[in-house]
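Here the complex is missing one protein chain, while the rest keep their positions.
Per-chain residue numbering starts at 1, and chain names A and B are given in the order in which the chains are listed.
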Amino acid sequence: MALRILKTLRPVAHPLATTLAGGQRQEFIHTTPACCEIRKLARLRVVDNSDLGKRAMAEGRPPRCIHVYNKRGVGLIGDKVLVAIKGQMKKGILVGLKQNQKPKQPKFDSNNLVLIDDNGSPLGTRIHVPIPTILRTILKEKTLAKGADYTKVLAIASRYV
Amino acid sequence: MNLSTRVMLNRLAPQCAYKRIVTFSTKTAEHAVENQEESKKGVAPAPTPSSPAPVTRKPIIPANYRFVYPEFLPDPKVEWRNPIREKLERLDMLERRKQIDLPEFYVGSVLAVTSSDPHAAGKTSRFVGICINRDRCGLRARFVLRNVIDHQGMEVVYELYDPTIQKVEVLRLEKRLDDSLFYLRDALPEYSTFDENMEAEPLEEGASVPVNDIKVVLRPRPWLERWERQNLRGVANIDEYLKDKHRLSAAKVQKPWEKYDMMKDYRSSIPEEEQTEIFAEVHTDLHTLELQRKRNKRKRTFVKPKQLA
């Protein structure tokens, strides 16, 4: 898919640009259909009852992802991400994605996040939305691989889907 | 395969794809596929048997089979058609249907799907939701269920012939005004909320599937899709959130001539003769399964005698 941009300012020699009849230049930049991926600067919704999360969501300044702890820059279910929330940096676990999932895995209407600290213990005490069951396996594997205990997030979950 | 054979096959492939796959005889329709059109001319002749071959008992396929079992019809795209693969898929689909009861449902019905989940505590997980879309064909047929649980909207895609699905129950069998209900994502959450423990609402036997003509109220913009361009019938307040620019750009994009484009409809559908042939193949097995399902239903409604103290 290509998005056409019309420019009427100072013409700059650009290999992809063509000049239209009215002296305007059109350039094409590559675009993709909306992917709903969690990358840097993606806004997330905090779903636990931590004080920080609740205040940030109430103010209308949701946390923004600034790093995905992943080989690819795209966050998937169960990935740890670094978010900027109320002027501070916090880590979190993605517990629900708007991205299209594989069959049998639930797709949520919002990108959900649970805030954790460096040891993997969550800041809140309860998660008020349902969580996909595959998190059980993913977080257990992550706990074994890394050093922090991510399964504490599972303990505060109220409901699985 | 060496390069020259591959090149030759690639050049032959589009030529072979041009002829519509004809798997039936070009004789006029002999048996009556129940014609629901009462407006047919009286002068129109009854289907005349063009071949004098004696037929002892031909299965009369119910007219609604193409709605109840749409996944048995193959993908209309000619380049992807393969009669042998389709036949094998149909056999596999029948085999699967013998193991599990896949009921009749439409977009807008409320379903409960129990599937085996290795990650869940009890190794099974049950999801209740409204079917918002039915997609694909053959063994890849899928449907999407949507529900709002704890104020969180979620959707799950299930493949109909997935062997890990243990049970599919239809809690409410009904149709809606549109073929896909993706606009529920932008509607108020009450239209997508269904109780986890809701009970099945049975329909009388032989009754036609009711059409729920509910008109959904949408949330204010921004929306996930441009609903104003899709000519939806099940949405109430779409005009409320439209500005003139939306109306104008929607009007510009409309293609009113597509209604009359018969070849487009033809290429995106399977012709009647082929449908009849396909359903004739699978009719006996499907009919047996339907009878079995009715028998089981009757057995379930049989009230067990209460144990007196």
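Please note the rule applied: a residue touches a chain if its C-beta (ideal position, glycine included) is under 8 Å from a C-beta of that chain, and two chains touch if they have at least 3 such contacts.
We adopt the following convention: contacts and distances are computed from a predicted model.
Missing chain, UniProt protein name, picked from "Large ribosomal subunit protein bL17m", "DNA replication complex GINS protein PSF1", "RRP4 S1 domain-containing protein" or "Signal recognition particle receptor subunit beta": "Large ribosomal subunit protein bL17m". Considering the intact complex, the chain excluded from display touches B. Here one chain is not drawn; of B:Met93, B:Leu111, B:Cys137 or B:Val282, the residue touching it is B:Cys137.
Residue-wise, the contact with the chain that is not shown comes from B:Val78, picked out of B:Val78, B:Leu139, B:Leu177 or B:Leu203.
Although one chain is hidden here, its contacts on chain B can still be listed: residues 17-20, 22, 24, 26-28, 37, 39-41, 43-45, 48, 50, 66-67, 70-71, 73-79, 134-137, 255, 257, 260-275.
Quick note on the criterion: only the chains that are shown with their structure count from here on.
Chain A and chain B, compared by their mean Cα positions, are separated by 34 Å. Those residues of chain A that touch chain B in the complex are listed here as 47, 96, 100-110, 112, 128-130, 133-137, 158-161.
Partner chain A is touched in their complex by these residues of chain B: 115, 117-121, 125, 127, 142, 149-159, 162, 164, 185.
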